[in-house]
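Every protein chain except one is present and positioned as in the full complex.
We just call them A and B in the order they show up, numbering each chain from 1.
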Amino acid sequence: MTEYIVKDKLTFLRALASSGYNLIAPISMKNKIQMAPTDPDKVDLDYLNTFLSPKSLFFPQTEKMMAFHKDLTKSDAFVYKPLGLDQVKPSVIFGLRPCDAKGLSVIDKIFQNNRFTDPYWNTKYEPSVKIGLACLNPGPNCFCTAVGGSPFGEIGLDAITLVRGNGFGLKTLSAKGEEFLKNTSGLEIGDLTGEIADLKKKVEASLPLPLDLSKVQGATILSIFNQPHWKTTADRCLNCGTCTFVCPTCHCFDIQDEQDEEGGVRIRNWDTCMSWLYTVHGTGHNPRPTKTERMRQRFMHKIKYIPMKQDGTCGCIGCGRCVQLCPVNIDIREVAKQMNQG
Amino acid sequence: MHNPYLPYPVRIAMLRVETEDKNLRTFKFEFLNLGDEEKFAYLPGQFAELSVSGQGEIPIGIASSPTEKGFVLFTVNRVGQVSSFMHNMKEGDVMGIRGPLGHPYPLDRLEGKNLLIIAGGFAVTTLRSTITWMLQPQNRPKYGKITFVYGARSPGLLLYKEEWSEWQKRDDIDVFVTIDREAPGWNGRVGFVPTVTKEVCPPPQNTAAIICGPPIMIKFTQPVLEAAGYSNDDIIMSLENRMKCGLGICGRCNVGPEYVCKDGPVFTLTQLNQLPKEY
Partner (left out) sequence: MMSLEEISQKIQASAKRLLTEGKVEVVIGYRRGSIPMMAAPHFARTEDDCNQLIWTSFARTNLAGYLSKFSGKVAIVAKGCDARSVVGQVVENQILRENLYIIGVGCLGMVDTELIQAKEPRLYREVTEDITTIKLFGADWNTNIVKEEVLRRNCKTCLSRTPKETADELIGDEVQPLPNDNWADLKALATKSPQDKLVYFKNLIQGCLRCYACRQACPLCYCPVCFVDETQPQWLGKSNDEMDTLTFHILRAFHCSGRCTSCGSCEAACPMDIKLREFNRILEEEVQKEWNYVPGLSWEQKPPLTTYRPDDEADFIK
């Protein structure tokens, strides 16, 4: 892996934008920092993190999957044809926070699982070059270090940068990143190893200590599932789903058909396990009948099920969005502690 | 890249009202495009998403056996929006099927064993597939004695009469069809599935049971098998849950860490005992 010195931020961003890739980077929209396609001049690097997680770049809130027409004079009437899978210009995403990049890689293992590949995710996620921006000044609700991450984390990234004076330090992390950046102008080979190690140590020290989840790992599913604290915590849960919509690893969706006189589309929309409708059977039976079961599902999924399925990787990446935005202050760190108390 | 969300277009080749309450209809589909039938290579126990353009999809167990060529068979209960719409469709109409999804019954692992196959109500669908498959001359020698217990509330609610009547005539399968209460014109068995199971179940040695039915039937049949000495590894069940993608991606159908769609729907009792009862 190669380490580079980038002298000037804007020159570098302009080089990324003229690389034949779409530049996606943090910009200010309606007073919120969001990841979006942008001109290099509009990129805003003075941000703690993007307001929403970057998952919507690969998994938008609403996505048309296929369409059909009702013209019976044609032989393919009522036959669905896929949408949105054409080869498009790939993206270079600059400024991903390491927590979010890790979150994307958690979703990636679900969208490209041991049996199926989701083509709608794959065609966007795979070709994109993901360049991270290390956190030098984490926020009050950040806790990546509590759940196995780091402000300099490398998972899910093709390269990582850190702000360094007027420019960046840059380190490539994958063959894809290496290949992409070797042709980018304005880079000078440099040595950042010591600098990164020092900064990493310093910033990590300002963040919370790792959560003890050893008992959660060791315990059976049923023993955690049946703990009494679920009911107490759920007392104040509104089942509003804000946590799930802002979460970088929440990936559930609903599939809906919409039609008019001429034809129709099949769409997928973000969905939430906090919703009653999410699990209700056609018969009316609901295996998660109250908010307690629904809230428990979310935390079990993040803290028990995903680690079981992904070699111990926690389903929470510590970005702090749900902690910040939950209207009734259900704090995943407190829930995790209760789960670990047995 | 294969798009697992895209249904194969099919034509409704035949429609049959299955039960006297008219709530169950069997759909025989033929693939519109040459080659799709081969791509839709399935085994008994798997399911598919039936897709009605503009209406949505429903996950339904495959009732035909892969040994039946040229078509696939599904029996659909009228419950929600899509199934109700399907009940108003006509032969010749075009829709879609997507799959096969889920894991089949562990047919390989069951080789050499005696089989007790228990069905209740319309959950018999994938067991019709299983039995049809097992009774094929190339498959039948792989298994020992086959016992089939099938129950419904009334004679009019029994599915696939033609098929099980034929099976009753054979000497390589014992068929016990039962209804819950006496009914005019019914000369067969009367009694609930758990009771009949208790009476006719083969000894547990080298025997596995496959159970599909409503929760209440499973609840009372499971203790019968346990009392008879069946091991939990040899009690095999198929689960249902609300599903959308069928691929283990969209969430919602999980029981503990397992997705009913991708990791199931077939589970052994050993597996289920480690998972929450209400998911």
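Here is the rule we go by: a residue touches a chain if its C-beta (ideal position, glycine included) is under 8 Å from a C-beta of that chain, and two chains touch if they have at least 3 such contacts.
Every value quoted in this text rests on a predicted model; they were computed, and no experiment measured them.
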Contacting the left-out chain in the complete assembly, out of A:139, A:165, A:210 or A:312: A:139
Which of A:103, A:241 or A:315 contacts the chain that the document leaves out: A:241
For chain B, residues in touch with the removed chain: 80-81, 84
Interface residues of chain A (partner: the chain not displayed): 30, 32, 48, 61-62, 137, 139-141, 235-236, 238-242, 244-246, 254, 256, 258, 267, 269-270, 272, 274-277, 323-325, 327-331, 333-334
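The criterion applied here is as follows: only the chains that are shown with their structure count from here on.
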Whole-Å gap separating chain A and chain B, where each centre is the average of the chain's CA atoms: 38
Residues of chain B that touch chain A when the two form their complex: 1-7, 9, 32, 51-58, 79-80, 83, 94-96, 240-242, 244-245, 247-252, 254, 256-257, 262, 274-276, 278-279
Residue ranges of chain A in contact with chain B within the complex: 65-66, 68, 76-80, 82, 85, 110-111, 113, 115-120, 122-123, 220-222, 225, 251-259, 263-264, 266, 268, 271, 273, 278-283, 287-288, 293, 297, 300-301, 304-305, 308-309
